[in-house]
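Reviewing the structure listed below.
Note that this complex is displayed minus one protein chain, with the remaining chains in position.
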């Protein structure tokens, strides 16, 4: 089986601008994820907002099977034309994994069609994620629940479409709940939103988190790539109703006026 | 009860440019719909692509409860900033009814996040719509099925999200099938896609079609309008886990390196 | 508009056998609900397990628009033939509201096809119900969340079908989460499962609880009653493929053996 070509995209600003964050993620969140996910069946590339074309040239997009997305404070700086290309590629089959504050990214709002709004609080509180889809490939080797010692709170109501299959529901120490792991399909592509991963806490070093993201990469692998089209298509069966009634005749019959 | 403020938007090009179409819809598709839907509980306005701001000024959008959308050959001419405002208003509660070739409109692609591609054929063939949701408000007074004598074929695979509740499945004489009536919810707004209505056939004079669109207008009426927000929110319960473990300590435990 | 004929069914054992429970519900849970829900548009009847035919004679079932169900320790004593009749009537259009420990009732397991298993704990802990469907008729007049001071914990994983529309997700003080309000449709009937209501706590006197159950009664009102059938149905279109290929001929072509 061919390797999965995984591109990990990171806004990569907090880690360069904030020394506290830099201590947690000295190589960036994308770097930490790349180390944590490294495996024989994956071919991993990194990309960041401030790279040329955000590191997402046409060649990179065309050769990516699964794209991981982490963004936070600079969603607005992501170029619309590149978002458009990513969206098209997702519809053609590319997998997309959106992490944490990526809920407000252009690409996630675009694939969901929703505002993706939610409640939030940064209080270093404990989050407990309940696994409600124990047979799903993304929850493989995850038990009934697991905890993150300190995490930013994301709380309901989370404005997402209801076709999302809910894999995790989180219980926050401060009193909120959240659908923290949800899958979608758009076109031929699979999408996974996963809430954990605030930049101030070392969440992406935690074993369960890496297990889940790794599972999601394999799950989101394209079955195939195929361009979307709207083909004119010949009739398969004989059409006999053509011209049996002229259009104007029908119009007269229905609205009763003479033309 | 207050009247429903309905705005019927039409591209309104075919009817002005093609004499054959003009014979069918002398007042435009929007005009025909306005006549067919007129009722005491509706306050109807018309809007068209070539009106200033496409007839969709901020005031019009802000005072519309339900928006009907018919577009075909000029989707690309619809201004992005206006699409953005419509999208925001749908998320805030405005109902949206997308007709026929509006499947490829910017607004429908935006609320679905899909390509909305499909197969098509213009052969004046008979379409039979099977009602598979007989209890739904939109199918009120519609029997098990009804037929349109001549309609453009739209065929599967229709690329839409799976959270759509399917109300109608169509059987086309030429051999295709189609999910021809589907509802969605996005934010606080309700959306109905309804396939019939090619400009070459007098579909919008047919009684069942007007009944269904009229039902949909009442169904899509906003429960309320509310702006989407992402509020920072205080804890409801006491948080005790703060600072119990320093971030760097956790980091060291997990990746094994000394900081 | 005709009144909604509401039948409130209660196992009615705890209240007669346990003095502590009797103090909370001196007239039974069904009696308390009847008082709390009383309104001009409702015609309310009570029924209990130990009534003849469980209070659910053919006449009662046939004249019930919406049935509320509370059961706990005696699910096994409910007669299968009566469950069968209730199920049939739900499929024909009767609304069904299943409360709390009714998750394990024969009728709820039958309409869901699932085990309906869950975790539980009786520790008088606080439950906070988050409203995640603010536009749904059942959450009318309910804010973002509300609390029950003392409730039995029901926790995930709750084994129910995924077609349930989730209205509430609960946060329990002891650390669990639960999909505590979920709707389903089966046949022509609407079903609402609502988790609150342990017999040891006066939950059914709380205003929000009564509001939600009352909303659900109106929501679950039948659109119509119609018997399910599997009719042989004549062809609508001409069938030309009959006898064009003899069955044995096709068989020979496919499996290659001579008959």
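Note that the chains take the letters A, B and C in the order they are written out, and that residue 1 is the start of every chain.
The working rule: a contact is a pair of C-beta atoms (placed from the backbone, for glycine too) under 8 Å apart; a residue touches a chain by one contact, two chains touch by 3 or more.
All of these numbers come straight from a predicted model, not from anything done at the bench.
Asks: Can you say which of B:74, B:132, B:210 or B:228 touches the chain missing from this structure?
Replies: B:132
Asks: So which bits of chain C touch the chain we can't see?
Replies: 20, 23-24, 87, 91, 104, 110-115, 117-121, 123-126, 149-150, 153, 155, 159, 161-164, 173-176, 184-187, 200-202, 205-207, 228-237, 239-245, 247-248, 250-251, 254-255, 259
Asks: Taking the full complex into account, what residues of chain A touch the chain not shown?
Replies: Within chain A, the residues that touch the unshown chain are 93, 128, 134-135, 173, 185, 188, 190, 223-224, 226, 236-237.
Asks: Taking the full complex into account, what residues of chain B touch the chain not shown?
Replies: Chain B touches the missing chain through residues 128, 130-132, 134, 144, 155-158, 162, 165-166, 169-172, 175-177, 179.
Definition applied: only the chains that are shown with their structure count from here on.
Asks: Based on C-beta pairs in contact, work out which chain pair has the most and send it over.
Replies: A-B
Asks: Could you work out which chain's C-alpha centre is the most distant one from the centre of chain B?
Replies: Relative to chain B, the chain with the farthest C-alpha centre is C.
Asks: Rounded to a multiple of 5, how large is the rotation, in degrees, that superposes the C-alpha trace of chain B on chain C?
Replies: 180
Asks: When the C-alpha atoms of chain B and chain C are each averaged to a single point, how far apart are the two points in Å?
Replies: Their C-alpha centroids are separated by 32 Å.
Asks: Quick check: how many Å separate the C-alpha centres of chain A and chain B?
Replies: 24
Asks: Got the chain A residues that touch at least 2 other chains?
Replies: 155, 162, 175-176
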